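Structure provided below as structure tokens; questions to follow.
For this view, one protein chain was removed and the others were kept in their places.
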Amino acid sequence: MSTAAAPGSRSQRSWAGRPVTFGRVLRSEWIKTATVPSTVILLAVSFAVMVGLGALVAWGIVQLASDPESGPPEGIGQSLQTAAYDVPSAGLPFGQLLIAALAVVLIGSEYTTGMIRSTMVAVPTRIPALLAKTLVIAVISFLVGVLAAFTTYLLAQPILGGSDLDFGLEADGVLPSIINTGTVLALIAIMGVGIGALLRNTAGGVVTLVGALFVLPIIAGLLTGLADWVEDAARFLPSSAAGQLVATQVQPGQFNQVEGGLILAGWAVVLLAAAILVLRKRDV
Amino acid sequence: MSTTSAPATSRRAVRTDGSGVNFARVMRSEWIKVTTLPSTVILLSVTLVVMVGLAALVAWSWATTAQMLADDPSMGPAMGVGNGMDLQAMVYDTPASGALFGQLLIAALAVVLVASEYSTGMIRSTMVAVPTRTPALLAKAIITALVAFVIGVAGAFASFLISQPLLAPENLDFGLDAPWVLPSIINTGTLLAGIAIMGVATGSLLRSTAGGVVTIIGVLFVLPVIIQLISGLADWIPDAARFLPSSAGSQLVATNIADGALNQLEGGLVLGGWAVLLLIVALIVTKRRDV
Partner (left out) sequence: MIEAHGLSKRYGSKTAVDNVSFTVEPGKVTGFLGPNGAGKSTTMRMIVGLDRPTAGTVTINGKPYAKHKAPLHEAGALLDAKAVHTRRSAYNHLRAMAATHGISNKRVNEVIELTGLEPVARKRVGGFSLGMGQRLGIAVALLGDPNTLILDEPVNGLDPEGVLWVRNLARGLASEGRTVFLSSHLMSEMAVTADHLIVIGRGRIIANAPIQDIIDGGGRQRTRVRTDHAADLLPVLEGRGAEITRVEDGLFEVSGADSRSIAEIALDRRILLTELTPIQVSLEDAYMELTRDDVEYKSHGFSQEPASAEPVVEGTRA
């Protein structure tokens, strides 16, 4: 121990009674999210892989274009050009996986490490902390999504140009598709926070959300014969809704972008609302 | 608890044979670990129930399809049943249809069983009891695989039993002697065992519950989607995609083999190859790394 005298007298404190405001809670959640190195790395990896995947898809389309024997990949009615319009959002499956996991982990790990107790002591009304965290993660996910889609768009033009398949931002549905790549990731992030807060368990939350996003559609496919409504109901799955939200073309019988967005948002809101309700009641 | 006197245990009373750690004992220790965590037992039961439930739904789905086809044969293509396709043969896959869900849960469970040892610090206790380390991880993989195998076989068999009454009204029911059905049931167990080993390896390599779960689910369920997206990229991609663990796994339990697809044995070998490869890497890394 050094032999310094005790610090300045108590009357010199200037921090008497600054209250908790949402702005401050928001800043706190921002610091929490941005200061975990693995979070930053994960976001960077998401970005890189989404862009890489999009570039590969673009390249794949070019291959198909140069091979006169193989037909368009997406079934009757869709030309290679319109398939190219979907390239900027092509990285979405991977982005969904990582963002879903990240969102669940960011809230789940607060519970498993016990950090949640610190948070709830600092913000005893609890809801602002959850909302602030959700907002921070959603905004970050949105930005990553939009940036990745836009970068993919830029990267794809030279690749597609070789087969005269390049296009501008004004092409049908392209700009909304790019922006909505961000929207999908943001909404999935909100679902992740909701599930993570409900289950309070990282592994369980990740399995549930990723299972719902990737395995449920497969199961629904298996069960199409079960009843007429199965196929219709499957359109309401979050992954299907997400697909429609970023689609540049809407096939007959499918939801359009707005409907897809509302359905996905519905899932997010329901999960978040459930989490909020439970958070108020439960012991931490 | 005596506070003032030293422990009165006689010094050599504990050692019965002095032979210390052997693999059988390590296996027994891992068995105790798996069975004394209530959440594990619950999760395994849930897996079983969901597998069977899913298979029942699939059986019911087939029955409904058959009924609709009987009423109106022209609906065939719309329901995914082409001309000349034998509905009966497709139904043989029903007992294994719950395996999809089983894979998801078993993969996650296997990862968590190992990764949680790291996150709780329990791994340090384990590695102090078994400082050579390899037997502990190997035993853990074997025990988890055995449990997964049993769940797989039990689940598939129960699925088989429950689907017969559902299929019978449309004359689609079948016996264990139907082509490839019994192997399919047993190999559901093999499939889950292979997935379990991959999960254990992933969990010990990444040492993180979230990271491990995301990785293994990503490899099993998202990677195929991504490969599909880029299948136009090169000719060899669809061919190579057959060697993904999930694709190989489906072939392992298939009752019909499509043209060009791996057969059951090949599927099993590929899946086994993945499992063994990952496990070996995990064993090497665990041995060398600081705990």
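The letters A and B name the chains in turn, as written, and every chain counts its residues from 1.
Just so we're on the same page, a contact is a pair of C-beta atoms (placed from the backbone, for glycine too) under 8 Å apart; a residue touches a chain by one contact, two chains touch by 3 or more.
Bear in mind that the values here come from a model prediction, so they are computed numbers and not experimental data.
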Worksheet item: Thinking of the whole complex, not just what is shown, which of B:130, B:181, B:222 or B:283 touches the missing chain?
Response: B:130
Worksheet item: For subunit B, which residues lie in contact with the unshown chain of the complex?
Response: 1-7, 9, 11, 13-22, 25-26, 28-33, 36-39, 116-117, 120-125, 127-132, 136, 288, 290-291
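To be clear about the criterion, only the chains that are shown with their structure count from here on.
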Practice prompt. Sort out for me which residues of subunit B touch subunit A in the complex.
Written response: 54, 57-58, 60-62, 64-65, 68, 79-80, 97, 100-101, 104-105, 108, 111-112, 115, 119, 209-210, 213-214, 217-218, 221-222, 225-226, 229-234
Response to the item:
The subunit A residues in contact with subunit B across the complex are 53, 56-57, 59-61, 63-64, 70, 73, 90, 93-94, 97-98, 101, 104-105, 108-109, 112, 202-203, 206-207, 210-211, 214-215, 218-219, 222-227, 230
